[in-house]
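Missing here: one protein chain of the complex. Every other protein chain is in place.
Let's look at chain A:
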């Protein structure tokens, strides 16, 4: 089986897992977790230099999930990678669990606590700057939402990253076009997104964020320009993989009913069947 096919299978299995977590716990951000799953799968199973047996290894690549609410995909992947026992996923969003509704750095593998939008990029700038100061070669990846682009602090971080020529920093925008209220362009337009980032001194790459092959290809050859931070605008589909949820604003944090869940599992199973 080709590596790409394996990654596609993995992404589908992660979708299955995160949906189960949301369904069983009765809480979660379904749409956003599904849209970022392919990006996270490629980062965690192909791109990032990490060691689940040594989560604080000083040369590891860092991942900061600025759009902290899409945490289900992240938990499912960290468990699958072995940062903690898969069994613990059952405690997601339950009383006193450490697997809360946002990244929690009491869990091995999580660098920083996030959840308040617009924070991740500045934190990542600090991490990337530290790597430069110490002559270390690790990279810092940070994932933001498209609705998050309305936070002013994002642009403070954007300026600093190019000022300090942080080519070891890769930011990704999960461009699924929807935020909780509706279409991003209706709520607060962020276009032209690419030229905004370019004008802030970033190298901008645009990809299909649900296309594993494209993602692998893109992330494998970064940075494209020495001395510039990279922005990967990942065009995704919110709710990706489950047809009733795809591009539906209502699925931002909707929990599937029993019928919807069974339908979704059936659909994902069918996707897995052809990925051989």
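As a working rule, contacts are C-beta pairs under 8 Å (C-beta built on N, C-alpha and C of every residue); 3 or more make two chains touch, one makes a residue touch a chain; residues count from 1.
Definition applied: contacts and distances are computed from a predicted model.
Participant: Look at the options "Transketolase family protein", "PepSY domain-containing protein", "Spore germination protein" or "TonB-dependent Receptor Plug Domain" and return the one that UniProt uses as the protein name of the missing chain.
Facilitator: "Transketolase family protein"
Participant: Which of these touches the unseen chain: A:111, A:174, A:211 or A:260?
Facilitator: In the complete complex, the chain left out is touched by residue A:111.
Participant: Given that one chain is not shown, which residue among A:4, A:129 or A:150 touches it?
Facilitator: Touching the chain that is not displayed is residue A:129.
Participant: So which bits of chain A touch the chain we can't see?
Facilitator: Chain A touches the missing chain through residues 58, 105, 111-116, 118-119, 121-131, 133-134, 152-153, 156-157, 159-160, 163.
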